[in-house]
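Structure first, commentary second.
Here the complex is missing one protein chain, while the rest keep their positions.
Moving on to chain A:
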């Protein structure tokens, strides 16, 4: 226990390249697509459940981490997505009812499949099956991630960095950078880089898109513990 670090766990190149799903012969493109879809469900469900963005972000990071230790063959992205969101909501002190979460997922999936939405029966077998899967998924996430529910997020850091750079009043950059952070949750960067680097990267990108020059003498990112090579 004493060796537990509160920093986000970083993965090696081998771990990134040879995921458990890959070992089960799931093609890389399919895995990437399923990761994005799983995160999309988490984000949409979180919005419908009126959860704070930190809860969705935490859930997505847990979701991403999970599939570096377990295969999509064994665990469906629906179950793990629900489990991660349910767990993250508790971690971020905004718990949601299990039934609400299941209903939201049920609706999202039926919408995704373009079928006519029919609410589940209150005591129906379908509901119990989903609930069971969710509870198991939650435990599996905890277990396989070594009960480490700490996720460091770059949102707060980014806002502070923007303040230091005097960009908070800019009409586009803060919103753009925030959006990039949300989008980045669907990629693997949270298991590749620490939050300061991610925060710098989104600011760099946002400033570049808006054509705003940032100080290079000395380079601004050095102030925030990031390396140029990583940002790019």
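The working rule: contacts are C-beta pairs under 8 Å (C-beta built on N, C-alpha and C of every residue); 3 or more make two chains touch, one makes a residue touch a chain; residues count from 1.
By definition in this document, contacts and distances are computed from a predicted model.
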Hidden chain of the complex, named as in its UniProt record, picked from "Ras-related protein Rab-7a", "[RNA-polymerase]-subunit kinase", "Ribonuclease P protein subunit p20" or "Proteasome subunit beta": "[RNA-polymerase]-subunit kinase"
Touch with the omitted chain, as defined above, among A:52, A:119, A:179 or A:215: A:52
Candidate in contact with the missing chain, chosen from A:29, A:93, A:118 or A:166: A:93
Residue among A:17, A:139, A:164 or A:214 touching the omitted chain: A:139
Footprint left on chain A by the chain that the document does not show: 1-4, 6, 9, 52, 69, 86-87, 90-91, 93, 95, 98, 123, 128, 131-132, 134-136, 138-139, 142-150
